[in-house]
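Removed from the display is one protein chain of the complex; every other protein chain stays in position.
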Amino acid sequence: MSESPQSETQTDGAGQPEAATSWEPRIVAFICNWCTYTGADLAGTSRMKYPPNVRVIKIPCTGRFDPLFMIKAFERGADGVLVSGCHPGDCHYTAGNYNARRKYTVFKSLLETLGMDMDRVWFSWISASEGGKWVDTIQKFTEVIREKGPFVEYREMIDVG
Amino acid sequence: MPHMTLDRTDLPSLAQALAGQGRRLVLPVREGQELFYREGADPAQLDLSTIPKNSIKEFLFPKCEKILEYEYSGNDVVIEDVAPDAKPTVIFCARPCDAASLPVVEPLWNWDYKDKFFNERREQTLLVTYACRTAPDEACFCASVGLSPSADQGSDVMLYAVDDATVAVRPVSPKGKELEEVFSKFKKGEVSDEALEAFAKEGDESLAHRKPLDKVKGWLEAHFEDPLWEEKAFRCIGCGTCTFLCPTCHCFDIQDESVFDGGCRLKNWDGCQFPLFTLHTSGHNPRDTQPKRYRQRIYHKYAIYPEKFGKILCTGCGRCVAHCPVNLSLYDVVATAQERAEKGE
Partner (left out) sequence: MSDRTDKIREVARKWLADGTVEAVVGWEQGTYGEKCSPALARTPEDADRLLFNERCTNNLMTYLKRDPVRSMAKVGIVAKGCDIKSLIGLLQESQVEREKVMVLAVTCEGVKKDDGTVPVKCQACDVNTPTFFDEIAGDKVASNPDPEARAKELEKLDAMTQQERNRFWREELDKCIRCYACRQACPLCICDRCIAEKNQPQWVETSPHPRGNFSWNLIRAYHLAGRCVECEACETACPVNIPLMLLNRSMARTVKDAFDYEAGRDPEVQPPLRTFNLDDDNSFIL
């Protein structure tokens, strides 16, 4: 029925996943402006190398995070989603990350109930000085997703539509 | 003239035989406490105990259908029409109210624009209708809108369960007559016209309590601002159940779904009971309360559509009555209008 043509190389015209050799994991990371984004910046200015598979979307605070962001990312072809912000107690807006933490608990449980592969959804606290942790997290996540392959269940929903 | 009969127990095999000629098969089966028409259902699960909850509409007018694709190429948009996904289909044991909905909506789909999506599916669909010996549900009121439990409008072949073990067959349309060979393989006996007339009479008697609704249009045309709408429809929660289960409701919404370099255009079911249905971009909504939207539903079905196309946009299947979560009975409302018209109120 509905078939939004994929603009990138993930699926061929018939909606089948490309051969494994040409597929690269696509990870979307929603990261807070004050901590994790700055931490990622630090990784960059320190010339630390990490896989280019991550697409960063900056939000002011993890408290802004809405589960619909994650769903939209998966709808548009993400294979994994990371949400990262300031450590509890360090939130620039005092309590945004505490609210986010509760949202994560609820939303994670909902996704589990719906049978979504939760290894494709990661949450982390990465501070402005933790460039290393950013690099480490992205490296690990990319490998996990590479091992798992494209997010077939969501692809099927897109293509069968 | 005589009509062939077959054993009731042969109905699943007959369904199989019709599907075996390269048609997708749709038939009523049980799911939990209710029946649904399902595509590709196992004929052995055929259940005729009552009227299915869904109508056959979804097999000719799907809830979501792609109508074209587009791609941005430089400054141009390249549009590619999508062929309707119209496969040869047999709807086996549809109810007369469902079959009769097709001739009712055909003028709409062929009015100012010939909708190839509906037309090609209609062309490819064979309707084998299972006549109701008596009205299957308390909510039925087909007799009130000029139909009956054994009406053959829209059908290609009619099946009549003349007794618990026997089903008579009567081809109605040229398409139906072409299938005599397939049916005759199951022939066990014959019945006369009189038997079918007696069958029809039993059905009519089961709905003798339903008023004909012939004065409703006139009453509606004179009572647009009547307090009846607030009175009856305050309880409507705008859930859209009546609209989506109705075999004749046909409103649709067009949605474009794009990614960066193109997308597709979809035709989706829509309903006049939703608050956004008539919301203008200015922010004004001419039907801003539920009673106004409900009034519109009645008017469309019993006044406007008859004015335009000469038919009531309703086959009295009763689903709106049976499944309304707040028991707002459409029959109750139009019967009230009829009553008032008869009294000259």
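A few comments on the model shown:
We just call them A and B in the order they show up, numbering each chain from 1.
Convention: a contact is a pair of C-beta atoms (placed from the backbone, for glycine too) under 8 Å apart; a residue touches a chain by one contact, two chains touch by 3 or more.
Just so it is clear, the structure is predicted and the values come from calculations on it, not from any experiment.
The chain not shown here is touched by just one of A:R64, A:K103 or A:R146, and that residue is A:K103. For subunit B, the list of residues touching the undisplayed chain reads 31-34, 53-54, 63-64, 138-139, 230, 234-235, 237-241, 243-245, 253, 255, 257, 266, 268-269, 271, 274, 276, 289-290, 321-323, 325-329, 331-332. Where subunit A meets the missing chain, the touching residues are 1-2, 67-68, 71-72, 75, 88, 95, 98-99, 101-110, 112-118, 122-125, 137, 153-154, 157-158, 160-161.
Here, only the chains that are shown with their structure count from here on.
Here the spacing of subunit A and subunit B, counted between their Cα centres, is 46 Å.
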